[in-house]
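With one protein chain held back, the other chains of the complex are shown just where they sit.
Right, chain A next:
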Amino acid sequence: MAFTLWDILRNLLLAARWTVLLSIVGFVCGGSLGVLLLMLRVGPNRVLRTAVALHVEVFQGTPLLMQLFLVFFGLPLVGVDVEPWLVAGLALTLSASAYLTEIWRGCVEAIPLGQWDAAASLGLHRLQQLRLVILPQALRIAVAPTVGFFVQLVKSTALTSIIGFDELLKTANVINNATFEPFTVYGVVALIYFALCFPLSSCARLLERRLQGSGGLAT
């Protein structure tokens, strides 16, 4: 059976669904875990603060590929059946949580300390200070780098092809093995990733510029 360019394109576009889905799952789960870790990271408990800092250091200081392998070979040791989607989702969640915690911590720490004092003087306790006063302000500066990280996450999903998750790149490898047209196949794959990522990066840049234009933080 001969593959036309249209066959290649159609199959790759269909596979791109899984890239998009995995990116969203990684972002939502990683973001939720990230919020939790952020609370601990800026919280009063020193042991927990250090533990989160360590989590960030380990996941930002090691290759994502190693993290994928560790989850892939580690899950069976605790008696969980290995499914590529589970490995991919779990590894990306852990990795994304580390990056997002660190990005958001930077945003929280950019808020002047006087805001914490002011919130405390209103009688709010620590969690309320964070939720009602600090986070709404930090959120404004967090949007652009968060969107920027999402681009990084979309690109990271390509590595899950190595542990056998059938996303865009894995499908490309299969099609390439059938068609022997690596130039076309990987060229089209690159263009699909570009089509996914470029609007997001442009959006991140626009948001950043708008924030700078508005004078950044209110102090």
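What we mean here is this: contacts are C-beta pairs under 8 Å (C-beta built on N, C-alpha and C of every residue); 3 or more make two chains touch, one makes a residue touch a chain; residues count from 1.
What we mean here is this: contacts and distances are computed from a predicted model.
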item	value
Name under which UniProt lists the unshown chain, selected from "Amidase", "OmpA-like domain-containing protein", "His-Xaa-Ser system radical SAM maturase HxsB" or "Amino acid ABC transporter permease"	"Amino acid ABC transporter permease"
Contact partner of the left-out chain, one of A:Asp7, A:Asp166, A:Glu181 or A:Glu208	A:Glu181
Full-complex contact with the absent chain, from A:Leu86, A:Ile103, A:Ile162 or A:Leu211	A:Ile162
Per the touch definition above, residue among A:Leu65, A:Leu124, A:Val143 or A:Val174 touching the missing chain	A:Leu65
Residues from chain A at the interface with the omitted partner, ascending	57-58, 61-67, 69-70, 73-74, 77, 79, 151, 155-159, 161-162, 169, 172, 176, 181-183, 185-187, 189-190, 193-194, 197-198, 201
